[in-house]
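Note that one protein chain of the assembly has been removed; the remaining protein chains are unaltered in position.
Labels for the chains are A, B, C, D and E, by order of writing; each one numbers its residues from 1.
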Amino acid sequence: MKLSVINPNTTRSMTETIASAARGVAAVGTEITPQTSEMGPVSIEGYYDEALAVPGLLQQLSRAEGQGAEAAIIACFDDTGLDAARAMAGIPVLGICQSALALASFIAQRYSIITTMERSRIPIEDLVRRYGHAERCKARAADIPVLSLEDPNSNARDRLRSEIATSILEDRAEAIILGCAGMAELAASLQAEFGLPVIDGVAAAVKQAEALTTLGLATSKGGVYAPPVAKPYHGLLEPFAPEQIQNA
Amino acid sequence: MKLSVINPNTTRSMTETIASAARGVAAVGTEITPQTSEMGPVSIEGYYDEALAVPGLLQQLSRAEGQGAEAAIIACFDDTGLDAARAMAGIPVLGICQSALALASFIAQRYSIITTMERSRIPIEDLVRRYGHAERCKARAADIPVLSLEDPNSNARDRLRSEIATSILEDRAEAIILGCAGMAELAASLQAEFGLPVIDGVAAAVKQAEALTTLGLATSKGGVYAPPVAKPYHGLLEPFAPEQIQNA
Amino acid sequence: MKLSVINPNTTRSMTETIASAARGVAAVGTEITPQTSEMGPVSIEGYYDEALAVPGLLQQLSRAEGQGAEAAIIACFDDTGLDAARAMAGIPVLGICQSALALASFIAQRYSIITTMERSRIPIEDLVRRYGHAERCKARAADIPVLSLEDPNSNARDRLRSEIATSILEDRAEAIILGCAGMAELAASLQAEFGLPVIDGVAAAVKQAEALTTLGLATSKGGVYAPPVAKPYHGLLEPFAPEQIQNA
Amino acid sequence: MKLSVINPNTTRSMTETIASAARGVAAVGTEITPQTSEMGPVSIEGYYDEALAVPGLLQQLSRAEGQGAEAAIIACFDDTGLDAARAMAGIPVLGICQSALALASFIAQRYSIITTMERSRIPIEDLVRRYGHAERCKARAADIPVLSLEDPNSNARDRLRSEIATSILEDRAEAIILGCAGMAELAASLQAEFGLPVIDGVAAAVKQAEALTTLGLATSKGGVYAPPVAKPYHGLLEPFAPEQIQNA
Amino acid sequence: MKLSVINPNTTRSMTETIASAARGVAAVGTEITPQTSEMGPVSIEGYYDEALAVPGLLQQLSRAEGQGAEAAIIACFDDTGLDAARAMAGIPVLGICQSALALASFIAQRYSIITTMERSRIPIEDLVRRYGHAERCKARAADIPVLSLEDPNSNARDRLRSEIATSILEDRAEAIILGCAGMAELAASLQAEFGLPVIDGVAAAVKQAEALTTLGLATSKGGVYAPPVAKPYHGLLEPFAPEQIQNA
Partner (left out) sequence: MKLSVINPNTTRSMTETIASAARGVAAVGTEITPQTSEMGPVSIEGYYDEALAVPGLLQQLSRAEGQGAEAAIIACFDDTGLDAARAMAGIPVLGICQSALALASFIAQRYSIITTMERSRIPIEDLVRRYGHAERCKARAADIPVLSLEDPNSNARDRLRSEIATSILEDRAEAIILGCAGMAELAASLQAEFGLPVIDGVAAAVKQAEALTTLGLATSKGGVYAPPVAKPYHGLLEPFAPEQIQNA
């Protein structure tokens, strides 16, 4: 299976982190195709960045589908543009937040998400509620910029560790979900350090994409995810008109 | 007060309908400034159109703020891009769905939204739940394309009427909310015809914008709506980088 | 528009505070008519006072409607008797808690109410839930008697300030709602002091009353707020029989 | 034990129905003391009647407590004034809606309340939600005036039967709760006729009152039900000032 | 009335504690028949013990019904096997958690359950939510093994006391529910010590059983609690086949 893993921000080094996490768990026969958005913010921190990251990710998704991808993953923890992506694409599309929450609920009854900044925490709380996990899952912010995760001189990892420790103590978390795609490579070492399951959403989404594909399940097109109605788009976004998006 | 009313689709005739509804209820001293998006879909029907309408509306909003608007309204019933808009702007921003629901809750305990298409209905149900009205409000679709509302030869208004009648009978609706900005001009005649309150979101939002401005209340910048972090944006959307958006 | 602002307790000095807050935000053309209940408690602190304040406020409301008021506000933060008032009156009736919550939801995603006493806090929590804000709003008590707010020698304002500071820190409140009509005059100075929106329910309700009136919206009489059935009332409350209440 | 059963409307014939239902299930040693409100509406149909029934029932409750009652029941299905009563009285106070719902949840997972009029149905739905039964219990209105239950020539009982049949079919109700104190005497015959449990709230409340008294449990006075603060009341309701209510 | 009180663990000394609590509150005419499970765990601490306690309690329940019991109580706070028991038996079956919660809601608006171990606390939180009390009730664990409650040399009672004190302070609990049948005998002394209502579930369930029996109410057999379908059971549990269980 050809699986597109889309980084919806434009930072290629983060795409590499994500691709590596995806490849590390892919089944035999799953080919990971990493893609980086070509338009929009260098990192997604809050509602504004998130909204402006959507066209770029839809563009990548459309290309991926055109090039034969059988499923796609949006590798940002706020599940950027997930509903629009599901409506646009014929292939299944997974979000890393939704995927991670599903796995957490199979192995624990109380789990916490550790994300980067407060302005990302509240949108994640909304996702947690929408996805039906509000009674079991808390979201915490380690108060670190997204790109600091890539900076070996920052104290980002220490702050992440400290927030995990707090969530175990105060939330009685039985499992931890890493709330940023940029944390993907840390799951194994944190799991070893804290002695409880630590879930990376990128890896979780890879397995869910494989699951859907194997089972012959794709996004239902009979309701809210029906394909966009053909219509003109104007201005800068004219190439995104439904009938034209694959060539955008 | 200078109040920007932004139509997030690119259809100018719909902007006129909206502007007329806004002017009809504006207080003395409120100057309505209608704006039409210059980029994106000609109408918003479902998640895909909605996502692609956001850059265009943010562009208009930024311009409005730069030109002295004291508050802004996003005139599409799915409250397109509302959170991103509130984070970006220093002035208060109102959604017409959220505004209409607030007024409905002051005059009725059971109310129904009549929107256009099924693919718009479910996103509206999500808004209804997020805004806290799920126990009192139902959403129904009249199964009509948005732009058919402007076509005197379509049966759109009859289908709308028929769905209102059903919601009174089956949902025991005590008030009706018109679930599309394009229906704004119909509120008064439908209220007269059905003998119960009929709420247009555009008008509702104008009054809420005036309320906030009079009371000296603006979007709180101390939490999830903090201004976007300054950072580069790439590609087609480079002009939307936080420090540059006013000139986009 | 003639707008009746009813203080449902019998303390006239508090009515003046309320009237002043209302006048300070009223639109040109809105005439504020303050009214003080003539029967019942001198302040409303908990369920018992609240229940006994209702006849007096209904009496004032009926008189107001008889004298041409076009809308009315019940100026006590527990929205005393609001449902009965809406059923009785033909004009729209606003509660200050419900009005303040609506405005808060337009400018923040996490907000806290600071009220007076613990016995008022839990009824307010119930309102917050009923009105659909439970996931975004917390209620706190500053542990001060209502009438101490009028006593310059009390430490009431200091305790209020201290509780606001705590709610910013612990609830991550992005906006504050003043949970007692007697605090109306403090909104502006607290907003300046704490640097985040501070909402007074009296002012909020004035703007909502103006909104409904301008839009031609009144309480729906087709359901739960249908006019009371004509029937005899006995004893002390005989004058409140539905057909007689205007003369009570 | 001396158990006060208070009819909060002024219709003595209904008090007799209620008293008879209470006596029919009282334990040996429980002395039922029926009381009829002396002030307020002849029947309670909707929010307005309900609010105006509260002073009369508090007056009766205070007298009952003064005369040695060890517990009290408010015999109206909208649990009129229940919170105020619990705050005022030192003895436990039961509502018939809350009592009936508790028993229903012990013997069924889906149950329906059949009440009189639509304007009573929605307040009951609110109680069902507040008491935590919303996921299991539906409320229906048979569209009959309260006092028609006492009129042998009305078709009230047929309409009640018809609505029970509908709730079994459409709600898959496993048990029925009679949603008006005036229906108390019908429980046994309806249970026989429909072959499923039919619960009368008056009887339910008698047993809950006996339970609390036997177990030495009374309303907690350490929180929201703390005794009313001593303070003056003015006008017609002056005798209801907290320190004076027993003599009202 | 003959009332079976079933201890679903095999520890007879705990049965005696339970029987004594039941007898202490039983009405004249209620004969308490204590029964101890003959198969399964010596104490119930978490999901595994709970599941394995069910066959033994169903066996006792079936015998009790065969011997003329008119109602039964399952005396373990996680309401072990309650739904299966209600489906199997023709007589009403009460759980002590559900019974205690019902009484608490009649006398307080905020109440806390103090149970033994963390692994019991989360299942109790689930019951609290299922029974509709999540907004009013918190669960806490005193971190004590169940059988330590019977050991005079353990510090179990001190830890229980300490957790009650914390719940009053931090949860603002107005009433306390003892979250283990083995705590039954402590209710009176703790109520005296802390000056607020302390509820024992065994006593609560006795009164609810009496209530149902007096009112002629039994488990509805028309829905989810319909009698088990006759069918073969195999292996060790063959005697539990629906048609044979009374002789198991």
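The working rule: a residue touches a chain if its C-beta (ideal position, glycine included) is under 8 Å from a C-beta of that chain, and two chains touch if they have at least 3 such contacts.
Keep in mind that this is a model prediction, so the values were computed, not measured.
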Going by the stated contact criterion, tell me the shown chains that border the hidden chain. A, B, D, E
Thinking of the whole complex, not just what is shown, which of E:A72, E:L94, E:I122 or E:L149 touches the missing chain? E:I122
What residue numbers in chain A mark contact with the hidden partner chain? 25, 27-29, 86, 92, 94, 98-99, 102-103, 105-110, 131-136, 168, 172, 174-175, 188, 191, 195-197, 199, 203-204, 207-208, 210-212, 214-220, 222-225
Touching the hidden chain in the full complex, which residues of chain D are there? Just list them. 109-110, 135, 172
Tell me where the left-out chain touches chain E, residue by residue. 10, 37-43, 45-52, 54-56, 58, 81, 83-84, 86-88, 118-119, 121-123, 126, 130, 145, 223-226, 228-229, 231-238, 240-242
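The rule is simple: only the chains that are shown with their structure count from here on.
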Could you name the chain whose Cα mean is nearest to the mean of all protein Cα atoms here? C
Select the chain at the greatest separation from chain E, using centres from the mean of Cα atoms. B
Where among A-C, A-B or B-D does the C-D interface show up again, with more than half of the contact pairs the same? A-B
Taking all residue numbers at the chain C/chain D interface, are over half used by both copies (same) or under half (different)? same
Please work out the Cα centroid separation of chain A and chain E, and write it as a whole number of Å. 44
For chain A, residues that touch 2 or more chains besides their own: 118, 122
Going by the touch rule set out above, what shape does the chain contact graph take here: line, ring, star, complete or other? other
A full list of chain pairs that touch reads A-B, A-C, A-E, B-C, B-D, C-D, C-E, D-E
